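Before I ask anything, let me first share the structure, which is written out below as structure tokens.
As you look at this complex, bear in mind that one protein chain is not there, while each of the others sits in place.
Presenting chain A:
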Amino acid sequence: MAAAALCWALRAARKVLPSPCPGQVRSYYVDWRMLRDVKRRRLAYEYADERLRINALRKNTILPKELQEVADKEIAALPRDSCPSRIHNRCVLTSRPRGVRRRWRLSRIVFRHFADHGQVSGVQRAMW
């Protein structure tokens, strides 16, 4: 677990693994905010099972309340970034926090740029 975390941290220090394909390769994340978001997503994935189970214990009417209080304390002790609600869907190319279309993961400006050049499949200028 520690070794995996170390490897990931070394690799992801503002860097994306370059793929061997030709074409434009971006070797860094766009900005630090995007990197923090990436870290949050990774932690949320790792702690997802634990959070689910502890929440199942908490949101309960059957188990005694002492148990639920203990579970409350446990979930608060988990790292803050493991919470999935801290993830924010930013634009994948520009890291813009607002105006992001979820289906394409792109901000409105980038989406418009690609759609006008015909590089988004099935998207056409509306005219009616």
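Just so we're on the same page, contacts are C-beta pairs under 8 Å (C-beta built on N, C-alpha and C of every residue); 3 or more make two chains touch, one makes a residue touch a chain; residues count from 1.
One rule holds for everything that comes next: contacts and distances are computed from a predicted model.
The listed options are "Golgin subfamily A member 7B-like isoform X1", "Transcription factor tga9", "Small ribosomal subunit protein mS31" or "Acetolactate synthase", and the UniProt record of the chain not shown names that protein "Small ribosomal subunit protein mS31".
From the options A:V25, A:A56 or A:I109, the residue with contact to the chain not on display is A:A56. By the touch rule set out above, chain A reaches the unshown chain at residues 20-22, 49, 53, 56-57, 60, 62-64, 66-67, 70.
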